[in-house]
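With one protein chain removed, the remaining protein chains of the complex are shown where they sit.
Coming up: chain A.
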Amino acid sequence: MSIGIGIDSIRYRYPGEDFEALRSVRFSVEPGDIFGLLGPNGAGKTTLMSIMVGILKADSGTVSYHDGGSRLDERRIRRVIGYVPQDYAFYQELTPVQNLAYFGAMYDLPRKVIRSRTEELLHVLGLSNVADKKVGFFSGGMKRRINLAIGIIHEPGVIFLDEPTVGVDVQSKQAIVDFLKRLNAHNTTIVYTSHHLAEAEELCNRIALIDNGAVIAYDHLSALLKANNSKDLQSLFLNLTGAGYRD
């Protein structure tokens, strides 16, 4: 499975708002990419990701998923995408094992598969020793890792991560980044938003820079740096979006 995504002329306006949150956004994510969706606060990153995963419906434009040469239907898309939202999206009153069992079942995974995947994920993410403790008592870093584990319990072909390392310590951040690299090595496409530009620079091979609801730069990271004469992603970011506050 090697999933690519096409974003074509997406427009979106939140109900009751005068301005468009997304203005004719267009780019593509190639199979096996680690794709950075970057931009200042309020640029439209989360809105775009919400449309890509099906939480919001675009006013116009299309999001298409391809596996090899064939376009995937909506039912199939829901099975091949994994979504890791910025907020903790699990039940704090349940244990990691119970959370993974529930969300795994929502993907129609057999119990045996859920058990083995749970064991594997908790081990890799360093959570085996708290497998049967309520998540509500966990540290921020542990919660982030649980959030991630739930999003990939079904071994998705493409993973969407909205600020997956926000508010965690260096150790947890590195564990998450390493894990994402390992997933990508198995040809999993990753779409990722973050304000940690150094982390994005380490992780992403291609980026789309969004500002005021529009894509202002989109290419391989190295090509963008070269084209804009920037030494790193942060200087590129400031060059293109300016230094003023956005929120």
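Note that in this section contacts are C-beta pairs under 8 Å (C-beta built on N, C-alpha and C of every residue); 3 or more make two chains touch, one makes a residue touch a chain; residues count from 1.
Quick note on the criterion: contacts and distances are computed from a predicted model.
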{"item": "From \"NADH-quinone oxidoreductase subunit N\", \"Formate hydrogenlyase subunit 4\", \"Probable tRNA sulfurtransferase\" or \"ABC transporter permease\", the hidden chain's UniProt protein name", "value": "\"ABC transporter permease\""}
{"item": "Which of A:A43, A:A58 or A:I81 contacts the chain that the document leaves out", "value": "A:I81"}
{"item": "Of A:G54, A:G140, A:G167 or A:G242, the residue in touch with the unshown chain", "value": "A:G54"}
{"item": "Residue numbers in chain A that touch the chain omitted from display", "value": "53-55, 57, 75, 78-79, 81, 83, 85, 87-91, 93-94, 98, 101-103, 105-108, 134, 150-151"}
